[in-house]
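For this depiction, one protein chain was excluded, whereas all remaining protein chains were kept in their positions.
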Amino acid sequence: MDYLVAVLLPQLLHGLVFGAALGLLALGLTVIFGLLGVMNFAHGELYMLGAYAGIAVIGLTHSFWAALVVAPLAVGAIGALTEVTTLRPLYRREPLYGLILTFGLALVFREGARQIWGGDMRRILPPFTGSTPLLGMTYPNYRLFLLAAASVLLLAIWLFFTRTRAGIVVRAAVQDAEMLDGLGVNVPRVFTLTFAGSAALAALAGLLLAPIFTVYPQMGVEMILLAFIVVILGGMGSMGGSVVAAFVIGLAQSLLTLWMNPQRVAIAIFAIMIVVLIVRPRGFFGREGVLE
Amino acid sequence: MSRALTWRAVLVWAALAALPALPFMSKFYLLLAFDALLFGAIAMSLDLLMGYTGLVSFGHAAFFGLGAYATAVLLERGIVSLWVCLLFAVLVVGLYALVVSYFSTARRGIYFALLTLIFAEVVYTFFRYTQTFGGSDGIQGLPAPSLAPGFAIDTPLRNYYLVLVYLGLAYLVCRILVTAHFGRVLVAIRENEDRARFLGYNVQRYKMAVCMISALITGLGGALYPGRSAFATPDLMLWTVSGELIIMVMIGGLGTLVGPVIGGAFFVLLQEKVSSYVDWYFIVIGLVLIFIVLFMPRGLLGIRGLLGGRRWRATA
Partner (left out) sequence: MARDGVVLEIDSVSKSIGALAALSSVSLAVQAGQIFSVIGPNGAGKSTLFNVVSGLHVPTRGRIRFRGRDIGGLEPEQINRLGVAKTFQITNIFPEISVFENVRVAAQSRVRESGRLASLWRLPDVEGAASELLQAFGLAARREESAENLSHGEQRYLEICLALATEPTLLLLDEPTAGMTPGETREATALIRRIATARGLTVLLIEHDMSVVMGISDRIAVLHFGEKIAEGAPEQIRNDPNVIEAYLGPPDA
């Protein structure tokens, strides 16, 4: 029982926290892919830039909260700029070009960050410390905040997509991009805003997770690989599927770390993905009839 | 055979064979030429996937690295017959490629990009952290492989001719494929995968086939590498190497076969010159990729123009 509370429970909560952040990341990928037809290989770098932008803002203002507002906006702007200048010309072309382009962007962002901030690991201190007694153990306050923040965000996104007109339009378009045209919507603007939004989300996830993990230029690479696995498992085009799969992977990662070293965990997660693909090739919620 | 081989190709190959006779071809330049031709051939095999079938492999370096490790593991144990090494590499890479291609081709094209990346990362992680294979140092200090007892491929000159034969054979295979029924179906899959299915094509089978063929050609190239380098390290399988392979294909021009060979050679030579600027190297690579995609998607070197014809759309 002690083991359960002292070791397993915190690990479960870690998994939920990580899963929520992963969900934000994967959601951005899914929406962008569904809407724009582009798999954004640079998404992990937007996540990373969020953390570094946070470091920059904190350096200037000494305020984590200021960073929480400014960093996503800044990265969102970078996202918008990127979309307009580099991605927009590619929508009419074969999808292969979009993949290669975002791959190139990832390289530029990653190495650019390394040039600007150096390759060393950085730390962002959590804005508050201390732990709270919870279910028989104590859990770090910041992580509780993180869990709450990520959940609120996911809820807000869910509300956006189900309750607002803009959200419903975008969600329908994720399923079927052709119908957007027929609705008289300013399509280029929707694309840019959505891309900027997903970039801001990724940045927010990066900044929120930064006090827990260290900040370094490669931090986006691991996350994007996990995000890809999440998207594959959740079923392409299914936003709900992405979130569910994110929590599953987050929990799996967290629990497996109790028994294996990090490299084996990565391989185990990969093995899980293979098993799911064998048993259910379409992923958890993939749609039939899309010739997946 | 005539549909696969042009006089121009034969002449170029003959010229390459005569290259070592030139006065300035020192050992250094011979090794550089080796790399150029090796990666040129690998880029050409990647073009089968990218240019003809429209599938981007972000994990092609894994096929290369596995081939290298296959050879290295045998050489390390004193099994120096090149033929045995190549056979073993075919088995290892073939098995891996079978698994990868099965899962990555089951659904539409984007899954291929994602899954090849993920698989390659797992392979890299496995070799990087497994001490049996030397961990991050890899397997070093390898003896040279032998064609026959007493005839070792232990000089840059011999390595060069070995890779030249490899390039020639790989080119033949690719040309035959591309001008056959198979090649046309690949193009159809690239143009409209769904339609191809509704016309009766088992698209997954074709995608798996081209993936495996490309993987095997690349793997064989990897198998030749330890003969030149005397080592095999996990760095050969880095995703950045996969990215470099993609650049090679893009530079030369998608769907031309010959273009990527030139693109590969060009890139290797360029890399040699630029290697002193190691710091900015990856940024330059990224920018080059972006630039090519946006402004010169048909290839930086304008190979299409040089060689004439509608190569990009050619099915035969």
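Some points to look at:
Order of writing sets the labels: A and B. Residues in every chain begin at 1.
The criterion applied here is as follows: a contact is a pair of C-beta atoms (placed from the backbone, for glycine too) under 8 Å apart; a residue touches a chain by one contact, two chains touch by 3 or more.
What you see is a predicted model; the values in this text were computed from it and never measured.
Checked against the full complex, the one of B:Tyr129, B:Phe182 or B:Phe291 touching the unshown chain is B:Phe182.
Touch with the chain that is not drawn comes from one residue among B:Leu169, B:Leu199 or B:Val274, which is B:Leu199.
Residues 3, 176-177, 179-182, 184-185, 187-188, 191-192, 194-203, 205, 209, 312-313, 315-316 are the ones on chain B that touch the missing chain.
Keep in mind that, in the parts below, only the chains that are shown with their structure count from here on.
We define each chain's centre as the mean of its Cα atoms; on that basis chain A and chain B are separated by 33 Å.
The part of chain B that touches chain A in the complex is made up of residues 50, 54-56, 58, 103, 106-111, 113-115, 117-118, 121-122, 125-126, 128-129, 190, 193-194, 197, 239-240, 243, 246, 250, 279-280, 282-283, 285-290, 293-294, 297.
Within the complex formed with chain B, the residues of chain A that make contact are 33, 39, 41, 86, 89-90, 93-97, 99-101, 103-112, 115, 221, 225, 228-229, 231-232, 236, 263, 266-267, 270, 273-274, 277, 281, 291-292.
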